[in-house]
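Selected chains from the complex are presented in situ; the others are not included.
The letters A and B name the chains in turn, as written, and every chain counts its residues from 1.
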Amino acid sequence: MSTPQQFHVHEVSSSYWRVTFDNGPVNVLDPDTIDQLGALIERIEKDPDLTVVVFRSDKAGYFMAHWDALADKARVAAMAPGPTGLHPYLDNFVRLSRVPVATVSQIRGRTRGAGSEFVLATDIRFASEKAILGQPEVGLGAVPGGGPMARLGRLVGRGRALEILLGGDDVPADLAAEYGYVNRVIPDAEIEAFTDAFAHRIAAFDKVAVAGIKKLVDIATLPEDAEFAPGLQAFFATAGRPENQPFYQLLFENGFQQPDGIEADLGTAIGRLRQSTERRHLT
Amino acid sequence: MSTPQQFHVHEVSSSYWRVTFDNGPVNVLDPDTIDQLGALIERIEKDPDLTVVVFRSDKAGYFMAHWDALADKARVAAMAPGPTGLHPYLDNFVRLSRVPVATVSQIRGRTRGAGSEFVLATDIRFASEKAILGQPEVGLGAVPGGGPMARLGRLVGRGRALEILLGGDDVPADLAAEYGYVNRVIPDAEIEAFTDAFAHRIAAFDKVAVAGIKKLVDIATLPEDAEFAPGLQAFFATAGRPENQPFYQLLFENGFQQPDGIEADLGTAIGRLRQSTERRHLT
C-alpha cells in the first residue's frame, strides 16, 4: 500500500501552482508530511518556469492543525539531514523560504504549532476571518521546534512575538493582522478569488525579476540557517519529556486532534486545562 | 531612616509575582529606583519557580512619569558598573530583558523617558486607553540614555522610531498600539483582569518551556549589550549641559513633576514651550 499523498498539486499554468493540503480530519503534520514536503520543495526549486505557489486547504476550519502527537518519534529522530545539513523538519522550512518563487499561504482555518511554522516559512500570508493562528507549545511543556522564535521576532517585533510564544494562546485573524503575523485579512467569501488574482498577477511576471527580488529580500530578512538549529534541539529536549505525558492524556480525553473537541479553541483550552490541573495538584 | 521601598512585590503564587511601583506623586525614577530595581532583578533571576512578573502602578494617571530632574547627578555618576559591565541604569534594563521569566507591563497612565525605557525593557506591554508613552528627551536637549534608539527601531521600524524619538511628542495608547510601541490596547475597566488572566496562564506553564523560548527570542531580537553603551554616554554628554538649565527652570515653573501641571501633556507642552522660548529670543 502506498502512502497517501498529502499535498495535491494543481498546475494552474506553467508558472502558477495551487497546492491543497489534506491529512486526516484536522490536517495534522506527521513524518509523511516531512518526506512529501521535502519532495515538493525540490520540485519547486528545480522548475524553470514557476513564479508562484499558493498553499491552501479544503478542510472546513483547518489549514494545518499542528504536529500529530501520535506520530512515530523514533522515525522522526532517525531522519537523515537535508541539503542544508539540518534535520529535514527544519531543512524543509528553511529551503521553502528560499525557493525562487513567491509562496502564498491562504489561511481560512486553524493553523497552530507546526502549521504556524509552515505558514511562517512561506512568503505571504492572507487570512480570512475564520483563520486562527498560534504556537501552543509552551502550554505543552515544549519549546517550538520549527523556527518561530527566529521568525516571529523579526516579523512582529519582540513584544508581540513574546506574547504569542509565551502566552501560547489562540491568535484570531484580526489580531494576527494587527500584529503582522499575517499580511492582512480578506473576507472569507472573497479570499479564494483574491488569492487567485494575486497569484495570476505574479504568474504573468518575469521569473528573473521575481527570483532576483526575493533573493535580496532574503538577505535582508531571513535568519542564518544556523539560528534555527537550537530551536529544534530545544524542542527535542523538551517535547518528549515523560512529565508532559499526563497532560497529553488529558487533551486526548477532551477531543484533541478531532474537529469537534478542544481543537476548535485549542490555545484557550490548553490554558484552562493547565490551570485546572494545577489547582487539583494544590488541593 | 531606611529608604522607602518603591517596588512592592506581591507573590500571587510561587510562579507569579505582581509588582506595584510607587515613588512620589507622579512615580518618577531616581537613584533609589536604580538600586532597588537591581535588587529586584537579581531576585527574579535567581528564583527557581517564577515564570511571570507583572509590573503595574496604583497611581492615577501615572505608570512611571520619567527620570527625576532633581535627582543627585553625582550619586548617579559614581555608581559602580553592574554584572554586564554597564552602568547600573543600563545594566538593569539589559538584564531585565533577559530574565528567564515573562515580564509584562500593565500601563494605565503616563510612562515617558526613563518610564518608556523601563517598559521597553520588559517583554510585553498591555496599555489601557489612559496610557501615554513618549521619549521627550529631544525637547530637553538630550539624547535618551536607556536604550530606546536600540529598541524602538527594532520594535516599530525606523520611520516610526524616528518620529517618536525626534518628535518627542506624547504617543497616546491607540497610536502606540498602531505603531507596535505597545502590544495592544485593553479597555481600562478590563485591563487588570485581562493581565491577571494572562499571567495566571503563563504561571501554569512549565518554566523550562518559558525560559527556553525566551532565550531564543532574545537571540533573534535583542541588540548586543554593547550597542546600548553609546546611548548612555550620549545622555550623560547632553543632558547635564548648562544650556539646558533655563528650560528646566521654565518647566518647573509650569508644574513639572506635579500631577496637575504640564505632566499631563508633557510631550506637547515641551514643544509649545520650546517654540515660545525661541520666539522670545528672536524678538
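The rule is short, and it goes like this: contacts are C-beta pairs under 8 Å (C-beta built on N, C-alpha and C of every residue); 3 or more make two chains touch, one makes a residue touch a chain.
Keep in mind it's a predicted model, so treat the numbers as computed, not measured.
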Given 2 chains in view, how many copies does the entire assembly contain? 3
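Operating definition for what follows: only the chains that are shown with their structure count from here on.
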Please report how far chain A has to rotate so that its Cα atoms sit on those of chain B, a copy of the same sequence, as a value between 0 and 180° in steps of 5. 120
Just the number, please: Cα centre separation of chain A and chain B in whole Å. 35
Hey, which residues of chain B end up touching chain A in the complex? 102, 123-125, 154-156, 177, 180, 182-184, 198, 200-202, 204-206, 208-210, 212-214, 216-217, 219-222
Chain A contacts chain B in the complex at 137-144, 149-154, 156-163, 165-169, 175, 178-180, 223, 227, 230-231, 234, 238, 243, 271, 274-275, 277-278
